[in-house]
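Once you've had a glance at the structure underneath, I'll fire off some questions.
Removed from the display is one protein chain of the complex; every other protein chain stays in position.
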Amino acid sequence: MALLTLSSPHTHGPNRTSRIMLTVALATLPGLAVMTWFFGFGTLINTVLAIITALASEALVLKLRKYPVSFFLKDNTALVTGLLLGLALPPLAPWWITVLATSFAIIFAKQIYGGMGNNPFNPAMVGYALVLISFPVQMTTNWVTSFQVSGSDVAGFTDALSIIFAGASSTADAFTGATPLDQYKHLISKETSDELLQRNTFNGWLNGGWEWVNLAFLAGGLFLMARRIITWHIPVSMLAALGICSLILGWDEDLYTPLSLHLLSGATMLGAFFIATDPVSASTTPTGKLIYGAGIGILLYVIRTWGAYPDAVAFAVLLMNFAAPFIDAYTQPRSYGHSKPKRGLKPGEKS
Amino acid sequence: MSTIIIAIVVLASLAALFGALLGFASVRFRVEGNPVVDQVNDLLPQTQCGQCGFPGCKPYAEAIADGEKINKCPPGGESTIQALADLLGVEPEPLDAEHGAEKDVPMVAYIREDECIGCTKCIQACPVDAILGAAKQMHTVIVDECTGCDLCVEPCPVDCIDMVPQSTDTSSWYWQAPTTGVELIATDRRSLKTEAHA
Partner (left out) sequence: MTHLIQLHEFDGGIHPPENKRQSNSRPIRKASLPSELVLPLHQHIGAPANPVVAVGDTVLKGQVIAEPEGFVSAPLHAPTSGKISAIEARQVPHASGLSETCIVIEPDGEDTWVEHQGLCDTLGLDHCDDIPVDKLLERIRDCGIAGMGGAGFPTAVKLNTGKHKIDTLILNGAECEPYITADDMLMREHASEVIRGAQILLQILGAERCLIGVEDNKPEAIAALDDALVQHNEEHHIDVVTIPTKYPSGGEKQLIQILTGKEVPSGGIPASLGIVCQNVGTAAAIADAVDFGRPLISRITTVTGDAVRDKGNWEVLLGTPVSHLLSLSGYRPAKRERVVMGGPMMGFALPTTELPVVKTTNCLLAPTEKELPTNNPAMACIRCGLCADACPADLLPQQLYWFSKAQEFDKAEQHNLFDCIECGACSYVCPSEIPLVQYYRFSKGAIREERAAAEKAEQARIRYEARIERQEREKAEKEAKRKARAEAAAKAQSVKKEAPAAKASPVAEPAANADLEKLQKQLAAAQAAVAKTKEKLEAAREDPEKADKIPAFESALAKTQDKIKTLAKDIAAAKKAAKSAPAAAGPDKGDPNSPERLQKKWETAAARLETARKRLADAEANGADTVDALRAGVEKQEARVAEAKAAYEASLNSDASASTGASLETAVSNNAGTDNTSAETVAAKPNSEQLQKKLLAQKDRVEKAKERLEMARAEGLDSVEALEKALNKQLDKLAAFEAQASTTGEV
């Protein structure tokens, strides 16, 4: 009688990639809900569109690579990539931007490199960076002014549909406006901070819905941490680095964007908890994660302050993705029974 | 005029300086022997089989250091060629079939002892003295020392030497790398499942 002979262990814990990815997706829901509340249905529509595109392009490539389609689709990684892109793109971005960014993310940034687990860069951010560089107008003008600011309603479902799919620009102009980060950066050279904050976008502080969006993502991130899906290292070091830079370099609110705006505006929290923590492309050692997160924080500040773009999560993350393998090589932890960690590559050893 | 003289003087003194430096370095950092030969020799499998056309691994190592091709060692196979290519900074080439094919499993010689006539021919052929025996006495192979070079098979007048694959026992056995999973380009999920079941 032939019995099954498999290598130990013969038991397995409850962790599954698909479940982890689903939890990540669930943790974004508060953020998605808040965004929809403040900025209208555009975000929701775009997110659904991005998810559908992601799943479809993943299925297409798997089919072409003769891989089992449903087996891989069920790991939910494409779902998360689409979801994050949908959340990152401007709410009223035209449909083709979403489709282009997502399909590029899945096909080129993920599957071309060998599929899940093998991509050196965060796919969602690669897609985002592509459309940000290629279509700067669409990517900067389609942000929505929240109803708190405009005082009127945000784009309704049909409005959003027509703007996104039919490119109804006259309708769009009613809703769109610059993001707080954008506006502060461009106007601070002309006005003082106090004057600036009196504008609609800020409404005295940094009102505009963004703080709630960020707080919602923060809540989702804390949930992920509690579920031990992400560790504290990357978000904490990233936010800390951003905060420290802002306090040291940008303490003068009349010259630079203040800390509160840095932390609670733009994609800061989404980036810190959902994008920078993408395990595939991030650093993996505890020390490495701290360095990686801090690197993102610093780059984020530098690009936001002196770069051409008002927000820079995508570029900061992608730049640090380059460094992740190198960071890992030099931040190996000390193993049991060793007095010192073995770090880096031995001389004479091939890289 | 003076600039030309200055230039000449500077160049000459530079030449003298670097010449002295080079001379000093060649004395101070003198390398005894030819370490490349030893390094190459360390990478060769030391079966001493002579399939490369040289009388042993060391002679072949010397020949490689003198520019011989690196793909003539069947016992070492692709991995040795790769290692030699890395060491010498040359392109790895496929194994030269003229010298034989790479064997999948390590072999050892085995003498069918009741057929051995004690001619000592194999003893003389063995490059590592791994055969024990005397004239008119039965010979036997010291399995631990045998490199599986084949050289004793040819001289045996009664063909009583076999090359047998080295046996695996519980102390030398080890788990092979898993073969199921996404590494395999499976056409559909069912074949993945059946592999897992198999």
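When the chains are written out, they are named A and B in that same order, and each has its own residue count from 1.
Methods note: a contact is a pair of C-beta atoms (placed from the backbone, for glycine too) under 8 Å apart; a residue touches a chain by one contact, two chains touch by 3 or more.
Note that the coordinates shown come from a computational prediction; the quantities given were computed from them, not determined experimentally.
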item	value
Those residues of subunit A which, in the complete complex, touch the missing chain	1-13, 15-17, 19-20, 71-72, 75, 77, 114-118, 228-229, 231, 279-280, 282, 284-285, 328, 332-339, 342, 345-346, 349
Absent chain, residues of subunit B that touch it	41, 44-48, 56-58, 106, 120, 123-124, 127-135, 139, 144-145, 147, 168-170, 172-178, 180-183, 192-193, 195-197
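In this section, only the chains that are shown with their structure count from here on.
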item	value
Rounded Å distance, subunit A centre to subunit B centre (Cα mean)	52
